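Here the structure is laid out as structure tokens; the discussion comes afterwards.
Of the protein chains in this complex, all but one are displayed in their positions.
So, chain A:
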Amino acid sequence: MASSSKGLPRRGGSALQKIAQKKEHVKQLPRVKKIERISMYLSCQYGACSCQGWRPPASQETLRLSDTCRSCRHPLENHCIPIKEQSDEQLDRILMVVFDMDNISLQARSEREDIDLRKNYNLLFHFLKKNMLQPRIPPLVHDKIGTPPFERPTITKAITNFVAYKFNNLPQAEWQMMYDLAKMFLYCFNHWKLETPTNHAHSSATDDHKVYKENYTRWICFCHVPVFCESLQKFDTTHAFGRTLLSSVFLVLRRQLMERFTSEQEKMIPEKRNLILNHFPRFLNILEAEIFSTSSPIWREDFTTGGDVVAAPSPAGSSFAPSPSSAAGLAGPLSVGPASVGPGSVGTRDYPNPSSFRASYVIPSPASVNVMPSPGQAHFTSPQISMSGEAADSPFHISPHQSKGGRSQPNYDTSSLDVGPMPKRPKIEGQDSFQVASDILQTVTDPRAMLGPETGFFDEQVSRDHTAKHEERNGIICFQLLHNSIKVKPHDDHLIWLLELKQMFSRQLPRMPVDYITRIVFDTKHYSLALMKEKRVIGGICFRPFVQQSFAEIVFCAVAANEHLKGYGTHMMNNLKDYCIRHSLLHLLTYADSTAIGYFKKQGFSKDIKLPRPHFVGYIKSYEGALLMECELNPKIPYTHLSDIIKKQKTIVHQLIERKQAEIRKVHPGLSCFRERGGAKRLELKDIPGILETGWKPSGEDPRTSYQIELESDIERLGEALSNVLTELKDHPISRPFHDPVNEAQAPNYYSIIKFPMDLNTVSERLASRYYNCLRLFISDMKWIFNNCRLYNEKGTELYKMANQFEKFFINKMKSSGLWYDINA
């Protein structure tokens, strides 16, 4: 058999082809020859003969069953009893097993220096020998080795999660690219030869060698040897292993892959070259961060989509990655527990072999929103949007489901393989709504469909951080986590950037003393997220994480003056939020001075502090003249993608509404019940024809009190009660400006701004004409008075304040008369 310098067949096609050729050749042998070969592994059945296997006589031209064994002197007949009667087909099958056994023993003999490895081969050899006569070789079961998958989630699943978690919100084309890269990564991993434990011990000092050795044994038995021994069941590395293996080999794998790609770049087609040399390293960097992050959601078994991530609380203080370069990735043994082995019955599953891996992945990609791809296989199960029920607990819940139509193809969907059947979700719209959603998404994400003449440019619905995100994707800006440290000398670049950051803060925050800023920025307990453009710091947030208290305090936050209004502030804060979630810091606190309050409000901060006081009192200093503000983080939300997700959700909902409307387009004749003599005075909303058909449902409870309901039935009494309130309102000194209709001479353009003018005298007239047959009408008219005033006059003006004051007075009066209820409820 073909063997490379190390004795192992190269995984390239040629070696495998040779094996296949030889097998073909062996199959062509005459029956008796076949029997002979198999008999070599069959013990002699003659009496109490202890001979283990047939040895052909020294020189033999033609072989007969009566020939005697060289070692025990009994004829071949006695050796071949179990197979003598087998059909040719069966014989061929057993022959193949024998052929594989030959290969393995050859292999074992070539592994002289590594005893453990030889043991592995021997183990496989004996396993095959034991089972060679079985009609089917059972899956290898061994107490020490276990059965795949050895760990959950598997690497395939984790990478799937990773793509879903990190890239779901990218535009279609970019998502596709990341998806392809993920696929490529898995493919390469499956065809990559693991380092031997000895080599591994040399290359990485920190790992647990025992664990690696164990994994290596497993890999040999389930992934490596089966490639050339078809009688053994083959597993893909990425399907069999999980986090432990990936984290122990990632750095080596990455280095070797990149070296190989770089050396082979001349041969690649340009597109592929671009993909691999430009994007693959970036992909690997992002992946690295997730692999070595203790709280990354991609390793969660119950991971479903990018949105549905609950960060596991990491052991306090364990994992605050100081900076990307200072060993965040290399440091620390990750929780390498005993690999969790799933309960049996796993081995019988069919795993895709490498060739099907290459199969085309036709995805009618709606995927760029929140649909989880399954890189392992070609067919993409149609995702479904759950619109209710479950949707409540996770607003971004779109997950793949098996399609209704049964597919003849075995389902290799990794998510269902590794996690078991997905929990059933209530179907609301089912397939249809998915169809709609995917249609819509295709339009939204298709650049051609959305390309109008310059309209996009002036589109006011563009989110604040849109430009910033775009720039980050194109590499114009990037983020850098900076941190000064005494234990590990920070990178020189980082120190320079910290200095630049300090300069930027002191320029943008002139009221802060420079030495104070310097002290904080270079303090080892403080971290800074710096925004970089052309290798210069143009913005940053300096914060201090309190890991055990699970909050972070923002100390400084600024963007260089000439880079304002580009959405950098929002994007920076969102990045910080995502970062904090990754490190289980679920509250952001800050003392905002008067100029910063507006910014923090836009970023979701409020002065309403949700974190219990004992958690932060004594930990952070309070400042005179500054307002403590807090933003509570929801670990289910990927903040940097939030605006995109919401925008897409909005689009989908709008389109769904439009389609629904198109379906039930129907014109009802106008209401006539009011026109008719002695007609109805009042009509419930639900009684208007067509209202219920649109899906509108009357709210369950009547917000009115029984007194109010009773009052409304008697228009005389209602009028009286309202009239009393109105008189009091008019008598109030503050009511002056609201008595009469607004004169446009005094208030220019009033009626072009105010479309529904109202005033107290008009209300009086309406009351007199018995217009108010229910409280709702009266209250809403009054509300127009206040709202109009606040709309036309600027905040802070005298009139604006008067409207507020007068409204309060009105509500109080109504309440004291028992007439108030919230008409919007």
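The rule we apply is simple: a contact is a pair of C-beta atoms (placed from the backbone, for glycine too) under 8 Å apart; a residue touches a chain by one contact, two chains touch by 3 or more; residues count from 1.
Definition applied: contacts and distances are computed from a predicted model.
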Hidden chain of the complex, named as in its UniProt record, picked from "SGF29 C-terminal domain-containing protein", "Guanine nucleotide-binding protein subunit beta-5", "Replication factor C subunit 2" or "pyridoxal 5'-phosphate synthase (glutamine hydrolyzing)": "SGF29 C-terminal domain-containing protein"
Sole residue of A:P148, A:G539 or A:G567 that reaches the chain not shown, by the stated touch rule: A:G567
Residue of A:A20, A:I734, A:I753 or A:A768 touching the missing chain in the full complex: A:I753
Hidden-chain contact residue, picked from the options A:R118, A:K234, A:R273 or A:R464: A:R464
Hidden-chain contact residue, picked from the options A:K650, A:H668 or A:K808: A:K650
Hidden partner chain, touching residue among A:E716, A:E794 or A:D822: A:E794
In chain A, positions touching the absent partner: 440, 443-444, 447, 449-462, 464, 466-467, 470, 507, 510, 561-567, 647, 650-651, 654-655, 749, 753, 755, 791-794
